[in-house]
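A single protein chain has been omitted from the complex, and every remaining protein chain is retained in its original position.
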Amino acid sequence: MSIHEIVLALSLVGFFGYALVSKKRDFVWISSIGILLTLWLKFLGWTGTLQFFGILIEVIIVSAILSYLYRSFLILVLPEKLSKEVSTAPLTAAFGLLMITIYAFVGIFGPALAPYGEAEVIADAFAFRNEEMLLGADQIGRDFFSRLIYGTRNTVGLALAATLAAFVVGTIGGLLAATQGGRLDQIMGRIADVIMSIPSLIFALLLLSILGPKWWVLIIAVGIIYAPRVFRLTRAVAGNIVVMDYIEAAKLRGEKNSYLIRKEILPNVTAPLVAEFGLEFCFVFLLIAGLSFLGLGLQPPTADWGSMVRENATLITYQDSTPLIPAAAIALLTISVNFVVDWVLFRSSGLKE
Amino acid sequence: MDGLAFLIIKRLFYGLLTLLALSVIIFFMVELLPGDTATSLLAMGKTEETLAAMREQMGLDRPAVVRYFEWLGGVVQGDFGNSMVRGVHTSKGVSDMANVSVISIISERFMNTLFLATYAAVIAVPIAITLGVLIALLRNSVYDRIANVLTLTSISSPEFFLAYILILYLALKTGLFPAISTIKDDMTFFESLERTFLPALTLVLVCIAHMMRMTRAAIINLLASPYIEMAQMKGIPPWKVIVRHALPNAWAPIINVVALNLAYLITGVVLVEIVFVYPGIGQILVDAVTLRDFPVVQACCLIFATTFILLNLIADVVAIVTNPRLRHPK
Partner (left out) sequence: MSSENEIILDIKGLKIDGFTGEQWLPIVKGVNLQLNKGEVLGLIGESGAGKSTIGAASMGFSRDGTRVSGGTINFMGTELTTASESQKRKLWGAKIAYVAQSAAASFNPAHKIIDQHTEAPTHHNLFSKSDSESDAVDLYNRLKLPDPDQIGFRYPHQVSGGQLQRAMTAMAMSCRPDLIIFDEPTTALDVTTQIEVLASIRDIVDQFGTAAIYITHDLAVVAQMADKIKVLLKGEEVEEAPTERMMKSPKEEYTKSLWAVRSHQRKQKTRPENSDAFLSINSIDASYSNGPKVLDAVSFDIYKGTTVAVVGESGSGKSTAARCITGLLPPSTGKILLDGKELPSNFRDRSKDQLRQTQMIYQMADTALNPKVKVKEIIGRPAEFYEGFIGKDLDNRVDELLELIEMDPGEYRDRLPPELSGGQKQRIGIARALAANPSFIICDEITSALDQLVAEGILKLLDRLQNELDLTYMFITHDLATVRAIADEVVVMQNGKVVEQGPKTEMFTPPHHPYTDLLLSSIVEMDPNWLTTVIEKREGTSS
């Protein structure tokens, strides 16, 4: 029996025991199903699968501990108001925060961390991993690990810039439409409707085919595609606020629109917009990853996670999962952001009541 | 009944308008390009005379608005014009035919794409809705939390990541299913089902996650209604409350969820087709984008977007029809 199997067995039995002691019926069910499943798999001789589950549990335990430590660290370091907020974060959200911090760190200090240059050819194509190359070489002999690190800055940076573009356009449009109302509001709403009636990936492909795959085209395309979504949300949230009596009071006082937006509306829409930024970032990130997987994202030799998967996909045929690491990196960041957004949304909706 | 019919007609009319707006966008975006089709066709060895002749032959000397209506007229009859790139798209090897008609390139492949999307939908929709309702009933329990983390993970993963993981584990390591989904005309239905199981499964996984989350939200929203509490206070058992009181009001939100996800399937198919080398319309689209074969891009975009709009239209009409306030006006 391998160490992973022992971990699996121990944690299942421990969980079952805890469930019995704390009299949580759901936990008893889940743990007994887990134990039966494990025994069955052992009987079938699927040790690989069992080891996988063992590793999964190890990963979960380790990340839970790390998240807990990171949350405690944040509570200590941050100013009082923020640390009070953070102390309400569930472990999943703490995990998300931890991951986002790590990605930001790698993104900012990427060039200093990477052992080799982004486009530096140092070995044969698909060379095996060794002491110098943690993950081996890619399809033309560049260090896969270094490119992975460079990819953080490129892929995440591009997605951030594109989301920001969509947000600036969408928020301004939404606030204008909500405060001005009337014809402007209607026209903007109709335009948003039409753009949103085209599937995002298809619209991006259309724009890319016309303007060619360049980074600024990607930003513009994403800006056009996602701005209507941000517009809709801002319009809806701000729309709920414009009908409030305090807005009427300010209007009747003779205040100008700019005052209304800055002082009366914006403070009330920031919380939902921050959560929306996280959500939209996830969609944009996945869209851009998909496009670069199709070879229509950042062009070579720039390192980019989506295209790294595609370019090295041949390795998968040889049962080597290295090309999936950038894909996993994409998934991990998206999950982390989603975890944080989940918590922020829960907080803001819970506080309303 | 008049009010209801009027609302539906209004919605249909609005859908038609959106379609028109869409065709305008798709047509005129290509027009925005520097140079025209003739320029790009005669990229090499062009003279002013040959260009002018070419333009006249292709009708490019006439105003864009006229050409738009001609194009639209053709599209309505299934004529999307001719491909600008010679023969690259025929599935039976590279041929030398110039000016293959777009419709001949995409029609067969569109059926393949539809097949894959339907395959995925047939599996995903019933499972997702059942699970979504179940999770809504078990809200705030441990199961709900577990489902939340799992579905979040699934929707956060790029499709190609899931696809390659499935290939790695279900095709290469265990050999349970084929890794590449080429299908041929002479295959039986069940052979095709087996061949395309992995791409379908990829779509199903992402789709179920999305749909479950949306169904859960819709049902929870519904269960918070005072009339549900009223029914409970009449001593009606939970299952009957769901069937009699929640379900009749849940059609609109559920259909909406289904339509949104079918629409998602239609586009999600593009990436999956590439990974599994599946001969669908998505592949053609990506190739055409790389080769800048605009008539094909236009046609594919129009088809995808139309499907998307139609699905949303159906969802809205169902919502109108099932709304008791509209069905039984005062």
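Read from first to last, the chains carry the letters A and B; within each, the first residue is number 1.
By definition in this document, a residue touches a chain if its C-beta (ideal position, glycine included) is under 8 Å from a C-beta of that chain, and two chains touch if they have at least 3 such contacts.
Predicted model only: the values in this text are computed from it and were never measured.
Shown as candidates are B:Leu114, B:Val149 or B:Ile236; the residue that touches the absent chain is B:Ile236.
Interface with the hidden chain, as seen from subunit A, comprises residues 88, 244-246, 248-255, 263-264, 267-268, 350-351, 353. Although one chain is not displayed, subunit B still touches it through residues 225-227, 229-237, 240, 244-245, 248-249, 324-325, 328, 330.
The rule we apply is simple: only the chains that are shown with their structure count from here on.
Centroids of subunit A and subunit B (each the mean of its C-alpha atoms) stand 24 Å apart.
Subunit A makes touch with subunit B in their complex at residues 24, 26-27, 30, 92, 193-194, 197-203, 205-210, 212, 282, 286, 289-290, 293-296, 306, 309-310, 313, 316-317, 319, 321, 323-324, 327-328, 330-331, 334-335, 338-339, 342. Interface residues of subunit B facing subunit A in the complex, by the touch rule stated above, are 18, 21-22, 25-26, 29-30, 32-33, 141-143, 146, 148-149, 152-153, 155-161, 164-165, 167-168, 172-173, 179, 263, 266-267, 270-271, 274, 285-286, 288-290, 292, 294, 297, 300-301, 304-305, 308-309, 312.
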